[in-house]
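Take a look at the following structure, please.
Removed: one protein chain of the complex. Kept in place: all other protein chains.
== subunit A ==
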Amino acid sequence: MILVWLIVILMAGGLLAWLSKKINPELPRWVALAAVLLDLILIVYLWISTEATTGSAWLMRYEISWIPQWGVSFSLALDGLSLLMLLLTFFLGLLSVLISWKEIKAKVGFFHFNLLWVLAGIAGVFLTMDLFLFYFFWEVMLIPMYFLIGVWGHENRTYAAFKFFLFTQASGLLMLLAILGLYFIHGSETGNYTFNYFELLNTPLAPDAARLLMFGFLAAFLVKLPVVPFHSWLPDAHSQAPTAGSVILAGLLLKTGAYGLLRFVVPLFPTAAVEFAPWAMLLGVIGIIYGAIVAYSQTDLKRLVAYTSVSHMGFVILGVFAFNEWALQGVVMQMIAHGLSTGALFILAGFLYERLHTRDLARMGGFWSKAPKMGVVALVFVMATLGLPGLGNFIAEFLTLVGSWQAANWLTVFATIGIVLATVYSLRIMQKVFYEPGPRHESFRDLNFREMLIAVPMVLGLLWLGLYPQPIIDMARPSITEQLQAYNMEEPTIAEPKTVVEQPQSEATINTNQLAINQRAFSNLQIIQSPN
């Protein structure tokens, strides 16, 4: 039941925020803050209270019948992966409310309504275990996001909002077709027409059907992620959105694509996914390098950051289609670390925009001496983006590369070049904004208390991810091994020992525990599926 509350609080909070505008124009901010904070507290409480019972992959389930005629149920479930994603969602959600405190002045009530409903949709996507409901939440995310971009965005907002909406909607409809195809195939094979994820998992599929259905799902997830040929909505949407919108887009919406790959594509279509893997990894590598090169040539700070997302999400698809635990751990880390680091960079861009009313890099420069606090914070964010050891992204990219090396050597080599390019574009941000002498700005103030309150948790989060990632890895492991069920049967994924030397602390534990965990997760799966 607590899972339902997570979503209901946000939706109710959204409505309340909209209505409370009538009482006091500042009230929506407080309502939104309270709603997100409440959710954050709930999820942290869940995290702490479930650490004792790490034996099970699925920590919690909630299911009631919704449309029984079609076999649709309101089915929510929480495992380590969902929990981590929700943690990220509510953390970034909280920051989004805080950064909008001064930035958003028009239609405050409606803004927070949209903000909370986007978060509700995202939380729903991360929680639901019914494919109909999944599609439902997948779409619920879109409309409020469209409004966030279209109403409160920058100068070219209408175009960007349109593009975002059409891309994601079109790809989502293809996923709907695939969901329905799966539903009818499963129904005609077993006589049981259901959208339940756990039951659909073992649908026997003809290779052709599996391939087509997988492409339906992939369409939605690859566009959302985004992977290179389908990425063109992203720079526009990211750069035109208000800061909170950019943070949610980069930090959370892209992650729903990655989550979908992990949760649905990998376990539902084991054979088809293996066939497609080389191409997917190739697309990932192209994305890494292309994103990095294009990012370097941007003059608009937010566009630059947007292209770094393209580059970083390349690692996600590279890792997912390596099908081993190393790579998937890397992907999960990347989702969280990228959420924080890119979110942080957009927040930085927001701070700068608030002061200068421009996103143009050419009109920035020399802020290191004027705003030392901002400089230090920015330095941490930029270093995280380029993958400096000690910060979250390093762990993520390292694990991904170790994993993908085992699957595809050459592609991994090219992916590694992407990290070098990341250094180049990241340092360019630092150079342009803080070191190079720039045009004179008379009143450039440093971060104030509210802004520090936003920036410092991000810095701490990134440091924590980089220095002590073990809790995240532990939390994600049961669900990752479960997603890989179908693959583990064929090939053991014990890593080569030589890689352990480079990261003794975190990786050693993976290695020793691996077999035991595989068995444990397998038995969990059986327990969960038996009642059905």
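Methods note: a contact is a pair of C-beta atoms (placed from the backbone, for glycine too) under 8 Å apart; a residue touches a chain by one contact, two chains touch by 3 or more; residues count from 1.
As a working rule, contacts and distances are computed from a predicted model.
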item: Missing subunit (named according to UniProt) among the choices "Dipeptide transport system permease protein", "Molybdate-binding protein", "2-oxoisovalerate dehydrogenase subunit alpha" or "NADH-quinone oxidoreductase subunit N"; value: "NADH-quinone oxidoreductase subunit N"
item: Residue of A:E63, A:E103 or A:E139 touching the missing chain in the full complex; value: A:E139
item: Option from A:I23, A:I67, A:A362 or A:I417 whose C-beta touches the chain left out; value: A:I67
item: Residue of A:L59, A:L116, A:M129 or A:V151 touching the missing chain in the full complex; value: A:V151
item: Contacts of subunit A with the absent chain, listed as residue ranges; value: 66-70, 107, 132, 135-136, 139-140, 142-143, 146-147, 150-151, 158, 161-162, 165-166, 169-170, 173-174, 176-177, 180-181, 183-184
